[in-house]
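Of the protein chains in this complex, one is absent; all others appear in place.
After this line comes subunit A, so read on.
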Amino acid sequence: MMKRNILAAIAMAFVALLLPLAGRASGHEADSQEKSGAVDAQGIIFEHLGDRYGWEVPFNHHKSIPLPVIVWGSDGLHVFSSARVDHGKEYRDGSALFRIAGKDSPYKGKVVEIIDGKEVKPAVDISITKNVCGVFIAVLLVIWSILSVARWHRNQGLKAPRKMTGAIEFVILFIYDGVIKPTLKNKANKFAPYLLTVFFFILVMNLLGLIVIFPGGANLTGNIAVTLVLAIITFLITNIFATKHYWKEIFNPDVPWWLKWPLPIMPIIEIFGVFTKPAALTVRLFANMMGGHMIVIVLTLLIFIFAAMGPVVTGATAVVSIIFSVFMLLIDVLVSFIQAYVFTMLSTLFIALGQEEGHHEDHKKEEDPHAHGLPASTGIEPHA
């Protein structure tokens, strides 16, 4: 009790101290930014959240791990190291001239070809950027960890799994028995490989994003392209394997006729719903993970923003910022798991919606136990 009061007092003192300073800081920073090299918070945040050619290393802003740039320029395919176009350098590959577009360009941060002094975006840019490399690392990690469990099962499957094998297997079964099986029932085995793959892929990408240095640090699931691809795959699976009943419910739902004719309100809403599902999946995961990363970066940046206020304020801010960012990172570990879980759960749900057979029999079957006055969820139902 005593401890908590002291903590509260300290926190309030800090807030009281920081509030007026914060007001002054922003004004102060704005005009001194250009000349004294003060922190460009927005730039740093977007740089860390975004993608780049080459992978930065800690404590060094001039060197980064070079990654291959692969572009289809005006005269064909060009493959070169990202180190060649680092720090605004121009690189001549054959007859084409490349550089990374500057801050003011519409193609900011991308590799562009310079034709007659003008920046032209290459037709195809499939460079192995930081995020692509991160995705590869995540793929290798997932393959390695799952295949190690599979190998263990092939070699000595009837023993009790221990340590890492046991941990991975626990998570697999947690998803399979907790999400996939109860939702998809007898079709669980058909879709389980995809759903489990998605879960582990997202989980590993989320966790890699939390590691600050090289094998991690790429903001993968906080990138809309990554989540978009995963959502599109779920969307494709949902609709390709969907039953006749699912399509009938979309184009001719079981509603009063005046909702369908002359103005097909319900079908339009249903068709809209088909596309909002993947959109929701994309944005959920992207926004959650990006938000987590952004908060940690902003908390860390606070130290540098307040650096102009003198050593006392900087020190105080550093302590608070670090405490909060450690706390946020710990929360993000939890969020990593939760978001992977939620994505898998929603995917399972969407796929299950596409697997619905006749409405009436299903409902009867499901509601049978409740008819006998059993509690709705005892929590110990055998996984049927």
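We take it that contacts are C-beta pairs under 8 Å (C-beta built on N, C-alpha and C of every residue); 3 or more make two chains touch, one makes a residue touch a chain; residues count from 1.
Throughout what follows, contacts and distances are computed from a predicted model.
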Hidden subunit of the complex - UniProt protein name among "Electron transfer flavoprotein subunit alpha/FixB family protein", "SoxXA-binding protein SoxK", "Amino acid ABC transporter permease" or "ATP synthase subunit b": "ATP synthase subunit b"
Option touching the unshown chain, where A:153, A:187 or A:245 are the choices: A:153
Contact partner of the left-out chain, one of A:40, A:169 or A:270: A:169
Which of A:41, A:233, A:309 or A:349 contacts the chain that the document leaves out: A:233
From A:64, A:82 or A:127, residue that would touch the chain that is not displayed: A:127
Residues in subunit A touching the chain absent from view: 46, 49-51, 70, 108-109, 124-129, 131-132, 135-136, 138-139, 142-143, 146-147, 149-151, 153-154, 157-158, 169, 172-173, 176, 189, 192-194, 196-197, 201, 223-226, 228-230, 233, 290
